[in-house]
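The structure's right below; bear with me while I get my questions together.
One chain of protein is taken out of this complex; the other chains stay put.
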Amino acid sequence: MTVQVLVSPKEGVLDPEGRALQSALHDLGHAAVNSARVGRVITLELETSSKEVARDQVREMCEKLLANPVIEQYEIVILE
Amino acid sequence: MTVQVLVSPKEGVLDPEGRALQSALHDLGHAAVNSARVGRVITLELETSSKEVARDQVREMCEKLLANPVIEQYEIVILE
Amino acid sequence: MPKADHPSPHPKPRVGVLVFPGSNDDRDLARAFEFLGADVEMIWHKDRRLPQGLMGLGVPGGFSYGDYLRAGAMARFSPVMPAVANFARDGFPLMGICNGFQILCESGLLPGALVRNRDLRFICRDISISVEDAGLFRGQTFDGATLNIPIKHGEGAYVPDPQRKPRVAFRYVAENPNGTTDAIAGIANEEGNVLGLMPHPEHAVDPLLGGTDGAILLRAFLALALERANSE
Partner (left out) sequence: MSEPEVNLQLGREHGLTDQEYERMLEILGRVPSYSELGIFSVMWAEHCSYKSSKNHLMTLPTDGPQVIQGPGENAGVVDIGEGYAAVFKIESHNHPSYVEPHAGAATGVGGILRDIFTMGARPLASLNSLRFGPLDEARQRYLLRNVVSGIADYGNCFGCATVGGEVTFHPDYRNNILVNAMNVGIVRHDQIFLANASGEGNPVLYVGSKTGRDGIHGASLLASSEFDEHTEEMRPTVQVGDPFTEKLLLEACLEAMRTGAIVGIQDMGAAGLTCSSFEMASRAGTGIEMDLDLVPQREEGMTPYELLLSESQERMLLVAERGRESEIEDVFKKWDLDYATVGTVTGDGRMRIRWHGETVVDIPIDPIAQAAPVYDRPVQVPADLTARQQLDAASLPSEMNLSKTLLELLGSPNLCSREWVYQQYDQLVQSSTVLRPGGDAAVVRVPDTEIGLAMSTDCNPRYCRLDPYLGAQHAVAEAARNVAVTGATPLALTNCLNFGNPERPESMWEFAEAVRGMGDACRALGIPVVSGNVSLYNETSGEGSIPPTPTIGMLGRLENVAMRVPTGFTAEGDAVLLVGETLDELGGSEYLAVRHGIERGAPPRLDLLAEKRLHAFLVAAASQSLLHSAHDTADGGLAIAIAESAIFSGIGVDVEL
């Protein structure tokens, strides 16, 4: 079972990477970019075959380690 | 238009962060994690409303800046 | 490093320095404490208990676990951390320097978090900081003084947690090197015994290597450790 966790900075929290990226894209002529936010994508291969078990396990991992609740939010995507 | 780009290390390229994360998850009791890979997720807000234009623009950004073709691969996801 | 030629606090303070895989400034912090007349114990992160009679604890700089995922994210799960939390709860003074500050935030012993520097580059240079919260050091002799101490970090921008406002201990003077909120360079917990700062006082002690303002800060910390030990 492959599960993806998308961890991104919370709204309004400092996102130096996103800001630097947006200005770099503008320098390259991509003026149409209104905003850019940079986060982490963590791709996990899990032994289990049940989606519920996988989701619960990954949620626990997010709460404990993968995301810092003060500055980040996360989204779990079960791939297959 | 919101577009997401998932950038991750290419197959076979060493992913030190993924390796360290996997052992940390095992130490936390999540033995079911067979592998972990860590990449970047870039969320872009684009001015355009046409999906084709957005996809082409973002592909160009990936080739030029967002992904390092030597050690990374990328996937473009049009959200809405 | 030559022995300190000024009288060290009496009786001798006894402090510990935590060592994680990837800690780099642990020996530097230990050497600075010894230079200032303290007895120092190195504590491996897999020990479950802290040594007896410890009066204070330093959490050193470096790249624990390679700073992978988030600086300090993995170190907080080391076996020694529960004992560190109890030590803090008992009111003993803790000082988290750079990576140590990140570890204390990740483990919840200090509020808020530290994110990448504004210009996405590592910064290593001397910088001036002001002491903002005199109460922290029980009015010791440097209220409002400006200290010149090196910073060396890549993730030093402090982000406060809206629910847990920090006691601001130090601010950068006349500049903001990394985009940190309100020029915050260091904070303390509510009770004032757990301190976290990005600058490295241990690298401003020996005059041969640079400035010595770091000694002022570390001496104040050792005094707190002695005071706490004597109040048992």
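Note that the chains take the letters A, B and C in the order they are written out, and that residue 1 is the start of every chain.
Here is the rule we use: a contact is a pair of C-beta atoms (placed from the backbone, for glycine too) under 8 Å apart; a residue touches a chain by one contact, two chains touch by 3 or more.
Here the structure is a predicted model, which means the values were calculated and not measured.
Listed residues C:Arg70, C:Arg116, C:Arg167 or C:His200: the one in touch with the omitted chain is C:His200. Mapped onto chain B, the footprint of the missing chain covers residues 9-10, 12-16, 19-20, 23, 68-71.
Across the interface with the omitted chain, chain C contributes residues 1, 21-22, 24-25, 27-28, 31-32, 62-63, 65-68, 121-125, 150, 152, 154, 200, 202-203, 206, 208-210.
One rule holds in what follows: only the chains that are shown with their structure count from here on.
Distance between chain centres (mean CA atoms), chain A to chain C: 30 Å.
Annotation: 35 Å between the Cα-based centres of chain B and chain C.
For chain A, residues touching at least two other chains, in rising order: 40, 64-65. In chain C, 69, 74, 77 are the positions where the chain touches two or more neighbouring chains simultaneously.
Remark: chain B residues 16-17, 20-21, 24, 27-28, 38 touch chain C in the complex. Chain C meets chain A in the complex at residues 69-70, 73-74, 77, 105-106, 111-113, 115-120, 157, 159, 161, 179, 181. Listed in rising order, the residues of chain C touching chain B in the complex are 65-66, 68-69, 74, 77.
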